[in-house]
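Have a look at the structure below before the remarks.
With one protein chain withheld, the remaining protein chains of the complex are depicted in position.
Letters A and B mark the chains as written, and numbering starts fresh at 1 in each.
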Amino acid sequence: MKIDYSLITRRTFLNTLFGGWLVALCSGSAYALLKFAFPTLGKEPDFVVLNTKDFMNIPPNSVKPFAWGGKVGLFFKNANGTSTALKGVCTHMECNITYKPEDKKFYCACHKGWFDENGKNIEGPPPKPLEFFDFKIEGEKLIVAKKGIKVELPKA
Amino acid sequence: MNCQRLKNWVEERYDVEEIKDFAKKKLVPTHKYEIWYYTGGITLFLFVIQFITGMILSFYYVPHFEHAYKSIIEIVTKLNMGWFFRSLHHWGAQLAIVFLFIHVWSTLLLKSYRKPREFLWFSGFMLLGISIFFGLSGYLLLWDERAFAAVKVATGGAGNLPVIGNFIKAFLRGGIDVTGETLIRFYAFHVSILPLATLFLIGLHILLVQYHGMSVPLSLEKKAHKEIPFFPNLFYKDLIIWLIILGIVVTLATLVPPEIGKKADPLAPAPENIKPEWYFLFLFQTLKLFPGEILGLNGEMIAIILISCGILFFFLIPFFDKKSNRGEKSPLFTWIGIIYFLYFVIMTVFGFVS
Partner (left out) sequence: MKRFIITITLMLIHATNLLAQQEKVDVFPAVSYDRFIIFQTLAIFWIGIIGLIIIIKIKLKEIERIQKMGINKEEKDIPLLD
């Protein structure tokens, strides 16, 4: 069937086709490039396994750092001898914190943030309390896990 | 020596006369504000220094988190003149950014951005952004404690932007944390991506300056003013200033070589009182003004949004300033420029003393 009049000329049709095709091709390629440029994000670990000997025997009122993925975790024994584990990262801008035994507080040097023994943010800019972990001992192994995570170690 | 044969050889192929004529015809206005027009050239010169020293440093630098720190120590302690060229690269960067800021504010206050030079402003602004990113990425390459903590804070700050924040943060860090991946990424930015972008933008910027000719400040535009030839008069003046600047960076590089701190350790506590490079201090200080929470919203996010708006407005000033586009005086935008300037200076000073 032949139409006498068409609203689009052959030329505009071709131009649109060409332009559209080009845009589609380019955006496809750009998408692939961006996919490559953005890393596949790892996750923070749900739990880590440490050596019991290294951590349970630390003196009271001190901390010992361990690797929590790419971040730092602190194993903490308070003055009464109770042990806990927490993420050693300030809730303000992710600086690593330290424990000040003389004040019995956690301190972030970046902008002078303070947290008390229970991780509560008591002074300075940090907006949230520190994150604490659960831990349990299975013989040699000390398993530090996010709160509320069930850890099932593969039987070796 | 007679180079006639060589001259003929060239002249047979290229119209040398035309180029010479062109150089002779380029005139630049002279007036009482012309001193500010040297700042662009100074920045250009400092960029050349950065490129040259940077290329040589890259012969010896190892972009890997276990070797980076050590390789810089070797550059500084073992290699011939290594300490000097590292120091020169450091001070060149500092001065380049100082002069870039002066350049930006002088074009802002003289309203050189007005019609038809909007694209000069945009390209220049992008160069400023790139230079700051140059500074941040170069800082991390040292891989010492302070650099590590500062980059963590800076990239984390970008993560506070709504919607795209986390994308940007992950893209910059190459993961969820600042790790060896981040170092490699920043290395790629610092020695390949940013230099290429800079070359392109500087080319565009200078081409546009050439195309539009130098602007004349609004207050002097109507009056008669003198013009002098760019070549040789202004060229020689530029040369004198470049020589002085060269002397200054070389002196700074010899007398005040930058320190190297302790090697970065992701498990170690942050060093006491970290401060970012001085050109980030005003941002940093602004962040501190905001409390952690405002009406139940994240204070940092609000701060970052406000800062972004401020920067965006600065970027788009040529579009907002309708008056100077028409060639009228525009005191409002002079005041806006002064306010931006004062804010920057005061916050930077506060950042230093606090």
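Before moving on, here are some points about what is shown:
One rule holds in what follows: contacts are C-beta pairs under 8 Å (C-beta built on N, C-alpha and C of every residue); 3 or more make two chains touch, one makes a residue touch a chain.
This structure is a prediction, so every number in the text was calculated from the model and none was measured.
Touch, as defined at the top, links the missing chain to these shown chains in the whole complex: B.
Listed residues B:237, B:275 or B:288: the one in touch with the omitted chain is B:237.
Among B:27, B:48 or B:73, only B:73 touches the chain that is left out of the view. Which of B:62, B:204 or B:246 touches the hidden chain is settled by the complete complex: it is B:246. Residues of chain B in touch with the missing chain: 73, 76-77, 83, 86-87, 229, 232-233, 236-237, 239-240, 243-244, 246-247, 250-251, 254, 257-260.
Rule of thumb we're sticking to: only the chains that are shown with their structure count from here on.
Interface residues of chain B, counted against chain A in their complex, comprise 149, 152-153, 156-157, 167, 170-171, 174-179, 181, 266-274, 288, 292-293, 298-300. The touching residues of chain A, counted against chain B in their complex, run 37-39, 41-44, 65-67, 69-72, 88, 90, 92-98, 108-112, 125-127.
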